[in-house]
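A protein chain is absent from this complex, but the other protein chains hold their places.
Our next item is chain A:
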Amino acid sequence: MDLSNYQCKGLYDEMFQEDGICRAHYHPFEKLLRKTHPKKLKQLQFSANKSQLAMGMTFNVYHNEEGLEKILHLDVIPRIIPNAEWLQLEAGLKQRINALNHFIQDIYNDQNILNDGIVPRDLIENSKDFLKPCMGLTPPKGIWCHITGTDLIRDKSGEYFVLEDNLRCPSGVSYMLESREIIKRAFPNILNKTGVMPVSNYPTRLLEMLKNLSVKDKPVVGVLTPGIYNSAYFEHSYLALQMGAELVTGEDLIVRDKKVYMQTTQGFEQIDVIYRRIDDTFLDPEAFNPDSLLGVPGIFEAYRAGNIALANAPGTGVADDKAVYAYVPDIIKYYLNETPILNNVPTYLCRKPDDRQYVLDHIEDLVVKETNAAGGYGMLIGPKSTPEEHEKFRNLIKTNPDNYIAQPTLNLSTVPTLVDDSVECRHVDLRPYVLYGEEIDVVPGALSRVALKKGSLVVNSSQGGGSKDTWVLY
């Protein structure tokens, strides 16, 4: 593969420096890439796609009448992260999760941070993710956010910034795991040569973490899924399979005497720990959204009584609000008295009059996001939008300022990506996964999401993004 035409001027590229010289940690892979014929590379890409389809690694499936299933395109060229850089990230993530966990515990109990005026009280108490029923609650071992999938990006200078914390039900970890298996087959020898840390023990660590939440010796562990029509169903069943846990839906469960039971062919069996992949408010129609058919009536009572452990704990979503995000550096300082290792993207809160004015004046340069939306919906990318769209968002912000934040458009770093017969640069983000069990544990790998369209900054799978295997080096 000829890489001489690779262009990444003015951007931070993961593989090449500005002067076109390949970064040291990519050397073994570069050698391999240059040796590989474009045809061969295309073949590898073809078989990667095929294995994803064969495995049923598909998403957003049954809405389509034709039964057409989409795979999350996996680009065969990996993204590589050198060890020193990773250690820094790891330390930053641990610090952040630690602080956020303190924050959630505090919010639902003493509320010191609100009393001290560090975070505005109304911001928390008006948030739809603030669950009043959780007041006064301390989950098993004081852990709220057991599984986090933090989104990070790098700007022009190569510095990492946290984009989102994703404390609710972050998905994509199954893609991280299966992508590695596929790439191992595509490039069998290079992983060894490069020295790539394995990710395959994630399910074991996840299971350990979940078991840790029960006082029983052999707790019954389940993964709670909304069912096969959910776009992340592949992941739910994959994780249950890998852990040897039960995959359960709401209709399999029943609560009696504040205990949760599974309906089996031999009668009812108690379940002790649930990794729930249903959003907070759908968990229990008795405690939260009464219209939800996905959840289990009474499970929250069982949870309060300490008879079932839930991961992530209900209520964690409050720390995941895009407006709360702006306060995370303050949260870190408040609870840990430390300087944040990982920075936030500068964020304007439209609820603050000064910030709001700035956003209204500079909307064409900013990215505007709804505080509670996910998946790349409900947002405006200023530089790529029309004056009409700017005006529309100005009005939305004026009507409901609390609902919006804005951030400067960042030039996400790029990474070489196979496009037809050539390799071109595409923007990329990074989602590592953090488990909070006996201690906080960052898996040495990540889901790197790539914007497949040239120049596009949107990497969400729901918006046509692809993914990359991410190699963290020893």
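The working rule: a contact is a pair of C-beta atoms (placed from the backbone, for glycine too) under 8 Å apart; a residue touches a chain by one contact, two chains touch by 3 or more; residues count from 1.
Quick note on the criterion: contacts and distances are computed from a predicted model.
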Out of "Sulfide-quinone oxidoreductase", "DNA modification/repair radical SAM protein", "(2Fe-2S)-binding protein" or "Alpha-E domain-containing protein", which one is the UniProt protein name for the chain not included here?
"Alpha-E domain-containing protein"
Touching the hidden chain, out of A:L32, A:I254 or A:L410, is A:I254
The one of A:A240, A:A287, A:A302 or A:C350 in touch with the missing chain is A:A240
If I consider the whole complex, including the chain that's not displayed, which of A:M55, A:L360 or A:L396 touches that chain?
A:M55
Contacting the left-out chain in the complete assembly, out of A:F161, A:F268 or A:Y358
A:F268
State which residues belonging to chain A touch the missing partner chain.
53-56, 67, 228, 233, 237-238, 240-241, 245-249, 251-252, 254, 256-257, 261-268
